[in-house]
Structures are given as structure tokens and as C-alpha cells.
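Excluded from the complex is one protein chain; the other protein chains are retained at their positions.
What follows is chain A.
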């Protein structure tokens, strides 16, 4: 049979070994699934009813979370746009400048927010400010890469037209490329904003404030009814942002 080449048996064996090895490493045991009914019991007993009394405080905390995510990504966008033009092959003034910008962007991108966050929390103190910096730095790297790729794949035609009307270099580049890529830039921005909201929840765990920190504190102090309330607010927050982001994207494109 053609579809059972010996190669496939080797691949199958290799995968089986890799799965077994990973299960050993993570103490993954099927017996543990027996405990699932206990989990439901635990949740029913400890999480319900959610603690509605803290709703007001949680809404305040969500506004902090939103602000962290928004500020971090919008500053990142403002910084990333000019950097992307310098990092794109077709608009960079010099190959060395282009290479330098690219390496810097990929450096920023490869460091996760949580690492930046830990460094800044230790060096700058607790609170949302270090989280904003962490989100900003990582997203400069991410948006810079995405936008410079958009610039490189922009249509040549309008760029030639702007050259032939005698426009100066940067005006030609801006006018011929920015209108083409703008809808995609915004769409990446909104996506990164949504990711940043989830990130700022995690950053809350290391003391960055906002609703993530509420969740972490309630969890650490076994206040599971408050944890339930935190989770409800987080779910609503993510859904609302997703909905509003979708509406704005529709209008822009």
C-alpha cells in the first residue's frame, strides 16, 4: 500500500515516544481524571454564589486594566509606524539602517511581556506603570514587524505615481503607502489591543494592578466567591472589547 511507507511508521513511533516523554515530565496520569467530579463539587460549593458586593471595585479595576492595555499598545503603534518605514526594505534609506531596525524590532518581539514586566516591577516598583512599559516594548516589536511587512507588500503603482509628480521622498512614501495599508494597520492594532488586555491580567499577578491583581489576591486568600465574580467581569470585559473593536474595524474598512 502506498500510504503506509516505512517512513510513516518511524514518524508514528517518534511521536509516541515524544508524547510518553512529555507525560512523564508533566505527571500526566489518566487516573487523575477520576477527580473531575470533585472539581465540580468544589466549584459548586466554593464559587457560588459569586460575590456581587465587590462589583463596583472590580469595574474600577477593569478600567485600570483597559487603560494599561490601551496606553501600552497606542504608544507602541505611534512609535512603531516610523520605525517600520525605516525597517522596510523598500522605504529604508540604507540597507544597514534597515538591518539595524529589523534586528532591534525582532529583539523586542522575542522578549515576552512578562519578562519585561518582572524586570520593571523590580526596578521601577509595583503598579500599572511598569506594565504599560512592558506591553509597549513588546508591541513595538510586534507591530513594527507586521507594519514593515505591510509596507513591503504595498502596491508599487501609487509609489511610482508620487515619484513622477515630483513629490519629495518621504511625502511620496507616506501618501502612496499609508492609505493602502491603513485598514490592515488598524486591524493589527485592535488585535494587539485585545491580546494586551489578556496580558495585563497576567501582569496583574506580578503586582501591576487592575483586575488581574484582584483575581490573584482573591485566589491567594481563598476568597473563591470573589474569584468567581472576577472571572465574570473578565469574560464580560473581553466580549465587550471584542464587540466594540469589531464595530470600529467595520467602519474603517
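The criterion applied here is as follows: a contact is a pair of C-beta atoms (placed from the backbone, for glycine too) under 8 Å apart; a residue touches a chain by one contact, two chains touch by 3 or more; residues count from 1.
One rule holds for everything that comes next: contacts and distances are computed from a predicted model.
**Q** Look at the options "Pyrroloquinoline quinone biosynthesis protein D", "Phosphonate ABC transporter ATP-binding protein", "Carbon monoxide dehydrogenase" or "3-isopropylmalate dehydratase small subunit" and return the one that UniProt uses as the protein name of the missing chain.
**A** "Phosphonate ABC transporter ATP-binding protein"
**Q** Which of these touches the unseen chain: A:108, A:121, A:162 or A:233?
**A** Checking the options A:108, A:121, A:162 or A:233, the one contacting the hidden chain is A:162.
**Q** Taking the entire complex into account, which one of A:75, A:114, A:174 or A:231 touches the absent chain?
**A** Of all options in A:75, A:114, A:174 or A:231, contact with the hidden chain holds for A:174.
**Q** Even though one chain is hidden, which residues of chain A still touch it in the full complex?
**A** Within chain A, the residues that touch the unshown chain are 157-158, 160-172, 174-176, 179-180, 182.
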